[in-house]
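Missing here: one protein chain of the complex. Every other protein chain is in place.
Order as written gives the chain letters A, B and C; numbering starts at 1 within each chain.
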Amino acid sequence: MQINKIKTEIAEMLSDVFDGATIMVGGFGEAGSPIELLHGLIDHGAKDLTIIANNSGNGRVGLGALIGQKQVKKVICSFARSAKGITFQELYNKGEIELEVVPQGTLAERIRAAGSGIPAFYTATAVGTPLAIGKEEKIFNGKKYILEEALNADFALVKADLSDRYGNLTFNKTARNFNPIMCMAAKQSLIQVRKLIEPHQTNPENVITPGIFVKKIIEIDNPIIETNAIEEGMIYP
Amino acid sequence: MQINKIKTEIAEMLSDVFDGATIMVGGFGEAGSPIELLHGLIDHGAKDLTIIANNSGNGRVGLGALIGQKQVKKVICSFARSAKGITFQELYNKGEIELEVVPQGTLAERIRAAGSGIPAFYTATAVGTPLAIGKEEKIFNGKKYILEEALNADFALVKADLSDRYGNLTFNKTARNFNPIMCMAAKQSLIQVRKLIEPHQTNPENVITPGIFVKKIIEIDNPIIETNAIEEGMIYP
Amino acid sequence: MIKKNLTNAEKGWERGVIASKIANDLPHASYVNLGIGMPELVSQHIKDDREIIYHSENGLLGMGPTPNENEIDFDLINAGKKPVTILPGGSFCHHADSFSMIRGGHIDYCVLGAMEVSMNGDLANWSTGKGIPAVGGAMDLVAGAKNIFVMTQHLTKEGKPKLVEKCTLPLTGSGVVSRVYTDYAIIDITKEGFKIVEINENLSIEYLQTVTEGRVYQ
Partner (left out) sequence: MIKKNLTNAEKGWERGVIASKIANDLPHASYVNLGIGMPELVSQHIKDDREIIYHSENGLLGMGPTPNENEIDFDLINAGKKPVTILPGGSFCHHADSFSMIRGGHIDYCVLGAMEVSMNGDLANWSTGKGIPAVGGAMDLVAGAKNIFVMTQHLTKEGKPKLVEKCTLPLTGSGVVSRVYTDYAIIDITKEGFKIVEINENLSIEYLQTVTEGRVYQ
């Protein structure tokens, strides 16, 4: 029997998602954002989700649409204020969604730590700022650091470029961003890829996310481009 | 003016090395071991060195030779007991060299932490064992962890496969091992590469160590293979 | 105290002039992160006697200029989420690796905008205390990069000093700024106060003092 993580239906990708789940969403702005999986999550209907992502969505597509459907109770991100953001802003101003602001590098490192079995680490980022309040401090070599804990998730929704049936992923340019580390940190990482390839086509030197961090894969060969979708006035669902 | 980190003489590579320096040496066993740079360090003559590596050298070539020259006062490594090891064993049994044993994964993470500006992190590795003695403990989610500190170095000696003049490195198979993280952790990483290439030949998707972590590069196109050298009875110098 | 409508004599350097002054202070072979907005201008003023490598914290080292309209790739963007290019010898990495470059002290210079800079080098540039709080990578950059340069107008739009004795806005970092480039002057952060490195040729030190909170000296 051969390992085969490839699925053909988005519903199958998201079959284990439950109400109250913590879900990491890859992407930095629109680059690497798994829009089709996010739309699948709207169709799925899971509620009370905690979303971990760098941003909080644009327009009414992808993450912006999911938040607009009121399926999200909390967002953990570095930058929830974007030019094209609508839905998060509306709910936040009404007090209907929680926000935890995390510096971008601390966010990345907390995600990587979760995937690497590191429950907590010290960093100088945010020392002396409002974001350090309540955090344990310690001095190393005369300099002050704060303790930051790992950020785990039940699921990660990720967009990659290529994958084989094992889930060996490569990414396209800066669409890499948070995607590889989220694959490490989630119990189930669910990947939409532009193109499936055969295992012998995977160059073992160039794999960015090895299959060990991947649970399910689906090919979406012509994914929605957020900028274009918003310009065209797309609203999901 | 163009950035150009390429040197032509090994002496130039090692010109800043000083007595008492802490030097990381890449490689796992012989794979990725920078033998020519290590021989250059013997010619250089720096003393009282602290070496951070996974192993403690084989035969009387490379790291084994450097230790045999009594230039090393301390080795920090995970496994100092190898079938072909001679020089470390001799000095250790006579009490003439110090040893700090670090679990291999903790060693790797302490090096990566140094390069990433993380002064310390918690890990479950070694909890309840003699290697946890004297280390700070903390409970996260009901499980016990110990605090491990970053391992910094003044220099890293590294063997890579390809590089351009910026120091964008790729490695060959399992010769990658500790080399990329040591480039991150050292103030100066000094690289011997099998082959130099032009910047436009570097695929930005496949760079393993970006040039930002590299100080100097030299081409050694036909490096010594440790197994063969030991079989042939090579002794350096 | 501070006049809202400055006379001709009191008009400061144009943005391009400030940018070129910063560009001249970035040594050959530096790894540099330019903050979103005004600091992005710096790259246009680098002279041929040096090569600078630009880091964008979203996983791009060796960032090149803005692409032509027909070369835009929505998967190749900078930290400001605008389309960019990559130069030969550039590389991509994931976010944890990218911030290892920052937090690990591998970025030589970071040029950022400011709302306030205090005499001891505190920087406030991420929050007015109102609206949705959003920090991005600013706190990581100021804590991690070797040298933090601030590029800013000397006064706020309301005509208030940005160089202050103590910041009133939420901090981005504490004691992190080494030098400030404004339309009025280049100023080093020192223990004795704001040290003038260069003052706009049309301004007096006395005037600079009136538009700066905290001691200015030469």
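One rule holds in what follows: contacts are C-beta pairs under 8 Å (C-beta built on N, C-alpha and C of every residue); 3 or more make two chains touch, one makes a residue touch a chain.
Just so it is clear, the structure is predicted and the values come from calculations on it, not from any experiment.
Shown chains touched by the undisplayed chain in the intact complex: A, B. In the complete complex, the residue from B:I6, B:I42 or B:L131 that touches the missing chain is B:L131. The hidden chain makes contact, of the residues B:Q2, B:Q201 or B:T227, with B:T227.
Among B:E36, B:E109 or B:D164, only B:E109 touches the chain left out of the display. Although one chain is not displayed, its contacts with chain A can still be listed: residues 1-3, 112, 114-118, 164-166, 168, 184, 198-200, 202, 204-205, 207, 210-213.
Listed here are the chain B residues that touch the chain not shown: 28-32, 54, 78-82, 88-89, 92, 99, 101-109, 111-112, 123-131, 171-181, 208, 225-227.
Just so we're on the same page, only the chains that are shown with their structure count from here on.
For this pair, chain A with chain C, the centres built from the Cα atoms lie 29 Å apart. Centroids built from CA atoms put chain B at 34 Å from chain A.
Annotation for chain A: residues 109, 123-124, 171, 173 touch two or more other chains. Among all residues of chain C, those that touch two or more other chains are 86, 92-93, 96, 99, 102-103, 144.
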